[in-house]
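These notes concern the structure reproduced below.
All protein chains of the complex are present and in place, except for one that has been dropped.
Per-chain residue numbering starts at 1, and chain names A, B and C are given in the order in which the chains are listed.
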Amino acid sequence: MSKLKAILFNCTLKAAGERSSTHAMLSKVEAALAKRDVRCETVHAAGAGIKFGTDSDMGDGDGWPKLHDAILESDILVIGTPIWFGQRGSVCQMVLERIDSMLSQTNAKGQYPLYNKVAGVCVVGNEDGAQHVGSTILYNLMQTGATIPPNAEAYWVGPAGGRDDFVDVALDDPYPNKMAAMMASNLVTLANLLKDHPIPVDENTAE
Amino acid sequence: MSKLKAILFNCTLKAAGERSSTHAMLSKVEAALAKRDVRCETVHAAGAGIKFGTDSDMGDGDGWPKLHDAILESDILVIGTPIWFGQRGSVCQMVLERIDSMLSQTNAKGQYPLYNKVAGVCVVGNEDGAQHVGSTILYNLMQTGATIPPNAEAYWVGPAGGRDDFVDVALDDPYPNKMAAMMASNLVTLANLLKDHPIPVDENTAE
Amino acid sequence: MSKLKAILFNCTLKAAGERSSTHAMLSKVEAALAKRDVRCETVHAAGAGIKFGTDSDMGDGDGWPKLHDAILESDILVIGTPIWFGQRGSVCQMVLERIDSMLSQTNAKGQYPLYNKVAGVCVVGNEDGAQHVGSTILYNLMQTGATIPPNAEAYWVGPAGGRDDFVDVALDDPYPNKMAAMMASNLVTLANLLKDHPIPVDENTAE
Partner (left out) sequence: MSKLKAILFNCTLKAAGERSSTHAMLSKVEAALAKRDVRCETVHAAGAGIKFGTDSDMGDGDGWPKLHDAILESDILVIGTPIWFGQRGSVCQMVLERIDSMLSQTNAKGQYPLYNKVAGVCVVGNEDGAQHVGSTILYNLMQTGATIPPNAEAYWVGPAGGRDDFVDVALDDPYPNKMAAMMASNLVTLANLLKDHPIPVDENTAE
């Protein structure tokens, strides 16, 4: 079987290279995927020239089209986002608005473009909102055709009122480590299953 | 291969036998599953003697334990709920609070109890909230080990401010019919895949 | 000015008298209200004989009608709930489904029944979901006519993966204490303002 390919979106608001909790969590998942022989590409979304919009190509130097293609060439899609004000960050929402354009497209069989791909999510915040944010992202990817394996979220939040960052205080916390390992393991299992046994056409085409 | 088994929870607030939009939507999914040779059991949750609580057995004539066992014996789990005040209904939340108890249990391999099962959701309301409600339910079942196939929700809501019920005005609307067919098709494909190829133990056990 | 009256709903799943984090948080708010000379009544919702339904009176020994009246006689309404599976508990949702019935009623001026009342919320959970749950409850009460003052939620959650309860580990945490005091203070200020200056009729009646 050919090697699986994963694309991971780091949707931090920070510039590339800045110390980032989102990056730290995604790195755990990337390491767990690489250990399972998955070829990984991580995209720093805020620096990728993605334009606001809901089409696949917003023209004029838009950075999205090649990311769109990279998603279609991948078997595994992981979105990583910080929580701001209880919600997924603006960069993450901007990425999902561009993925939304896939709902007017199909694969060669007429199914939504993410059929036969699997998806997971990483979420980090100071104190609250990780499950809400994770559920919204996984749901959107499921709508676009992705399969969501068990335990497909790795998250961290501190206690109520906390202002600490994951990257500063919890890199060795066993809980996110466990979640990252579970997620990576199940992403690989389901991605291999769907590679070997693609979902057949059966009243599941897009129109 | 032996026949697949599905369990569907109707979480309407209404008494059994009353005209119900939730029942109407679940019936579409049940028919689409039965057409694919799945053995279906539908549970009217409000009438099943389920007690408030978060343990698997709340004692004293609690109706949950046998439903708990019925879930474990199924390959496919579908939750159907009305939307009230924008959220999943109280009966649905009560059912999920009992499913929450599975997070302290495992299958024979040490994984969460819903591993190798697939899950979908039906949601109906007057005007708004179907995607939010659906995402919360699918997320909880994914946490407990279920795999979520593509397009695993069939829903209906009317326009803003509308007070009409699905069962009265939209039974022939092609949109929910299409969603029910897509969901049933993908539930069956993934359930069969996981029956033939159960998720192996690999850093994905519960502790 | 006559004394303000507050009604507080404790929506724990536990029986009355059991050790409860929801009770512990509500007690902080009740003390802060009482200190400001507010007459408080706390209702243990799970033990109040409230029936599932969305009418004001579900007949046959339904415990809701007298609670419905008690809300209408109050100036301040506080809902306290645990978080289960990331959402407001089933008892809380059941209470809100009964409050939903107020959307087909009005006060003497034709406005929704909670006009000129103020509302706040208390939420406790192990690790996540407090802001999402709080926002849904405050929003529903706002829809029914309540005014929401600044900082109208007191919550506590522990860190990701935590299983500790508020009542066991955080009763002296300054953060929830601060939130309870802020909420009580602002509830009283706004309730007094609206008592002295009720919202006039001006394109804000219910039909």
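One rule holds in what follows: contacts are C-beta pairs under 8 Å (C-beta built on N, C-alpha and C of every residue); 3 or more make two chains touch, one makes a residue touch a chain.
Keep in mind that this is a model prediction, so the values were computed, not measured.
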Result, missing-chain neighbours among shown chains, is A, B, C
Answer key for C:Leu8, C:Val124 or C:Ile148 versus the chain not shown reads C:Ile148
Could you please point out the chain C residues that touch the chain left off the display?
32, 111-112, 114-115, 131, 134-136, 138-139, 142-153, 181-182, 184-186, 189-190, 193-194, 197, 199-200, 202-204
Contact set of chain B toward the excluded chain (per top definition)
86, 127-132, 135, 155-162, 170, 173, 175-176
In chain A, positions touching the absent partner
13, 46, 52-54, 84-91, 93-94, 96-97, 99-100, 136, 139-140, 143
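We adopt the following convention: only the chains that are shown with their structure count from here on.
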The angle in degrees, nearest 5, through which chain A must rotate for its Cα atoms to match chain C is 180
Could you give the separation in Å between the centres of chain A and chain B, each centre being the mean of its C-alpha atoms?
25
Among the residues of chain A, pick out those that touch two or more other chains and give their numbers.
131, 135
